[in-house]
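Single-structure report; data block below.
Of the protein chains in this complex, all but one are displayed in their positions.
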Amino acid sequence: MSQSTPTTSRRSVFSRPRAEKGFTSWITTTDHKRIGIMYFFTVLVFFTLGGAESGVIRAQLAQAEMDLVTAEIYNQVFTMHGLTMVFLVVMPFGAAFFNYLIPLQIGARDVAFPRLNAFSYWMYLFGGIFLYSSFLLGGAPNGAWTGYAPLALDGVSNMAFYAIGLQLLGVSSLSAAVNFIVTILNMRAPGLTFMRMPMFIWMSLVTNFLLLFAMPIIAVALFMLQFDTVFGAQFFNPATGGDPILWQHLFWLFGHPEVYIMILPAMGIVSEILPVFSRKPLFGYAAVAFAGAAIGFIGFGVWAHHMFTSAIGPVARSAFALSTMFIAVPTGIKIFNWVFTMWGGKLRFTTPMLFSIGFVSMFTIGGLSGVTHAVVPHNAQQHDTYYVVAHFHYVLFGGALFALIAGVYYWFPKVTGRLMSEKLGRVHFWTWLLGFNLTFGPMHMSGLLGQPRRTAVLPAELGGTVELYNLLSSLGVVVLAVSALVFLFNLIASIRAGAASGPDPWDARTIEWLSESPPKHYNFAEIPVVSHRDEFWHRKYAEDAAGQPVAVPAGGSEDHVTAEAAAHGEGDHDGHHIHMPDPSYWPLVMCLGFFPVAYGLLGPTPWLIGLGVVWVIIGFFGWIIEPVAEGDDDDPIVEDPAAPRSGVAAH
Amino acid sequence: MTAGVHETTLGLDHRKLGMWVFLGSEFLFFGAFVSAYILYLDTTAGGPGVEIFDIPFTSISSFVLLMSSLTMVLAHNAHTRRDMRRMRMWILATAGQGAVFLGGQIFEFTVFYKEGLNLTQSPFASGFFVLTGFHGLHVFVGILLLLSLYSLTLTGKVKPDQDLKTEMIGLYWHFVDIIWVIIFTVVYLIPDLLMEA
Amino acid sequence: MSTTETHDPAQAAGGHVDHHPGPREYVRIAIILAILTALEVSTYFVDFGALAIPLLVVLMGIKFVMVAGFFMHLRFDTKLYGRLLYGGLFGAIGLYAITLIVMSFDGAPRV
Partner (left out) sequence: MRDRTKPLPAPTLPGTRAPIRRRTRVGTILVLALGLFLASCSAPQSAMDPAGPYAQGPHDLIVPVFVIALVVFILVQGLIIFAVVKFRRRPDDDGSLPAQVHGNTRLEIFWTVIPALILAGIAVPTVQGIFSTMNEPDGEYLTVEVVGHRWWWEFYYPDFDIYTANELVIPVDTPVRLEMTAADPGRDPARGVIHSFWIPRLAGKQDVVPGQQTYLNIQASEADRYLGMCAEYCGLSHVNMRIRAESLEQGDFDAWVDNQMSPAVTPTDGLAAQGAELFGVEHNTDIGARSCAACHQVWNGDGARVPGVGPDLTHFASREEFAAGLFDVDDEEQLREWLRDPPAMKPMQPENGVGMPNLNLTEEEIDALVAYLLALE
């Protein structure tokens, strides 16, 4: 294989697919933007399922002693609601943004390992399908998303699906984490130092390090659970001296970083949007970045605050109370920095801005109720009640989801070249805010009034006040459902016929807006050279003699290409010389092999496991020996001196 | 070797950086199993405990695995010198020693089973078998990687100037070895001493 | 982090073997490792008393560092790799040590 004539003339099973349009092009794609889009639409599907499950929950609890569904079904539904929203919605929603934005924001043409990236997506999709197939195969897991042993060991809990399904999703997250860490560390545009990185990149880096170190822990916990349930091991079985508390430690050693895995990307998104629509730089960039890193770091040291009522002693309770209170400090720093980013600005209330402000406001509530949990003696009253349910929905719905939706509105023009309807966007925001607070606000009260979580009916003995709050919550879900439909309609209508956005609809600050909208598959005709934080903004504005920023006339900045020139003035770069990773079947083929392995492990069914293992190994070999169209990845790429630096992405 | 390396931000190869990132996370994986093992050291439910270990036997297989790191690094060294004949020889030697180690582990497991220590016996037994079993799985994957590397050099798919591929597999192999350095001490030697004391 | 950014790429590139030891040194290191292992195993036959366990831990540490430093080339490669490896190692030791301490000394009594 040489640089000049690719080997694509010989077609064989190992030839790489070449379709650029249609179904094949999507299932074989290694383009980070397409994978990001696939993540997003898969998330939408699972969000619909998880939302439907929450509808069942709230319908059952709308009034006391209802029996719309049996306790058996209810327990499956609330378990799957938790699993879906955590592992199949919020986490991969973040991954959708990582995929689409990280290369664009750091001035790269793709991620470090494009095929591994496709692999991560397929593992996510198949993990989700595997989990949901349990509904058809004897019932979904019903041991709650925390999977506490020994209840999870009981066959009636169907938790083998949980142990194996989450394992698949964990493989997806871990490989994605390696990929994104290498991408961010090693593929930044020239001049893009750490302290010039967009805040979303900072938060992505922290998040992926959290994933990197948290996923192996849950992998071990799940292996132990699976060995206990399927092969009769004794890790958590009290009968032979096993300790059920070990599960709780391992689960929350993963589970608390997981909380920050879900919220940090959202914080990154908000840190991008607020400056743009305030027309000011992020207030205290360094403090926000380091607070994010601190949250990630301390986030590993607070896990036992989920176990304050468990079998742990007063010393551990005290120590973890202190560390938990401590983590409120960096979180507070961030909130004040966001508020002061708006301070003195000229705020434009576009839909992404509304959702971002909503995030800061709602997340503050979740943060404050979080601090109250650290008051251990009273935590014993709040724990496992609807007060906790309210708290984590304020963090994950009012926090993470608000920001992720803000991100959808904000980067929609980047992805499609069109704008979403602002009018519908505003309707969506206000109904979303109302529905959200109506649903989860009353839960604070019903929890403090003694309503425990995970109850298949609302006991009448809790009293009329609790019933009233539950009815309000259930009404809130109706509002949320309507609001979600508005969003969905807006999304589809705007994809089809949204107004053209142009390359820079928001007067943005970061370099993803230097590329066209939607970006060409190689992202940048020429890799931008970065000399400032908020590089794109600095290319558009310069300071006058008085230090006041003024717009630079198009093409006027002496040492910079302007936005328009960068986006359109491709000159001699028409993309033909840019080598991009080729599509590949093998990530998909390899991932398919995990289906027989996973179903085989349920039984266990040895031949099915064997079939799957052989399949995976074949897929792996196909992967490593498939030809690379423009020369093997170890060969120097020299034929085009102006060729991209980042074209060296391993294939 | 790779022109591309000089063009990355840190001047590092993506794949090697990726391998190190992954290896860093593996400590969290094995660490959890080791912790469970330590926690359940005395939890034998009336079955056999650490006294069942045959330290001399395990020492020999540990030594074989340790020495496979030497042949691995020699294979890499030969590859960097473009000496593919030696490189293949050392690769085979490494895989062979890995196989000897695995064989020893299978033998050990069989003996333990016969003496009444099996996975379902006690938390101690589960901790021991699953920890060393997952290590064995890592060795097995390493052997597969070595054998495919070997065959790919034969077919010319891995070329003399691609010593990075050997280095990557070497990193993985050495990592599996240093994990065993820890396991050998923490799982076998120290508990054995504690039991005598 | 800034050190990893400013260092000379040529020094870090995986293919630059000029700084790496040759086969002779590798064999020498392996011999030392073998001796250390023999010393470890000797605790099984010889009674070192209270010193035995600290000795084993130190020997384990030396072996670990030697394999990582020489065979995995950490001594000759960019510091970032070492930080990733030891970051993972000490992170794991810290987290699991706390877990074991909490479970062993501040847990509930068995019935």
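Quick notes on this one:
In order of appearance the chains are A, B and C, and numbering begins at 1 in each one.
Convention: contacts are C-beta pairs under 8 Å (C-beta built on N, C-alpha and C of every residue); 3 or more make two chains touch, one makes a residue touch a chain.
These numbers come from a predicted model, not from an experiment.
Within the full complex, the chain left out of the display contacts the shown chains A, C. Screening A:Met123, A:Leu168 or A:Met342 against the full complex identifies A:Met342 as the residue touching the chain left out. Considering A:Pro17, A:Gly51, A:Gly241 or A:Gly622, the position touching the chain not shown turns out to be A:Gly241 (whole complex). Even with one chain removed from view, chain C keeps its contact list with that chain: residues 107-111. The chain not shown here touches chain A at positions 70-72, 75, 142-144, 148, 150-151, 154-157, 237-239, 241-245, 278-281, 283-287, 309-311, 313-314, 317-318, 321-322, 325-326, 328-329, 332-333, 335-337, 339-340, 342-349, 357, 360-361, 364-365, 368-369, 371-372, 374-385, 441, 444-445, 448-457, 459, 461-466, 541, 548-550.
Operating definition for what follows: only the chains that are shown with their structure count from here on.
Centre-to-centre separation of chain A and chain C, using mean CA positions: 34 Å.
Distance from the chain A centre to the chain B centre is 33 Å, each centre being the mean of its Cα atoms. Chain geometry summary: the mean Cα position of chain B and that of chain C are 14 Å apart. Shown for chain C are the residues in touch with two or more other chains, namely 5, 80, 88, 91, 95, 99, 103. Within chain B, contacts with two or more other chains are made by residues 1-2, 5, 9-10, 12, 17, 21, 24-26, 28, 32, 39, 164. Contact residues on chain C toward chain A in their complex (touch as defined above): 1-2, 5, 80, 88, 91, 95, 98-99, 102-103, 105-108, 110.
On the side of chain C, the complex with chain B involves touching residues 4-5, 7-10, 12-15, 17, 20, 22-23, 26-27, 29-30, 33-34, 37, 40-41, 43-44, 52-53, 56-57, 59-60, 63-64, 67-68, 70-73, 78, 80-81, 84-85, 87-89, 91-93, 95-96, 99-100, 103-104.
Of all residues in chain B, only 1-5, 7-10, 12, 14-15, 17-18, 21-22, 24-26, 28-29, 32-33, 36, 39-40, 43-45, 119-123, 125-127, 129-130, 134, 144, 148, 152, 157, 159, 161-162, 164-165 touch chain A in the complex they form.
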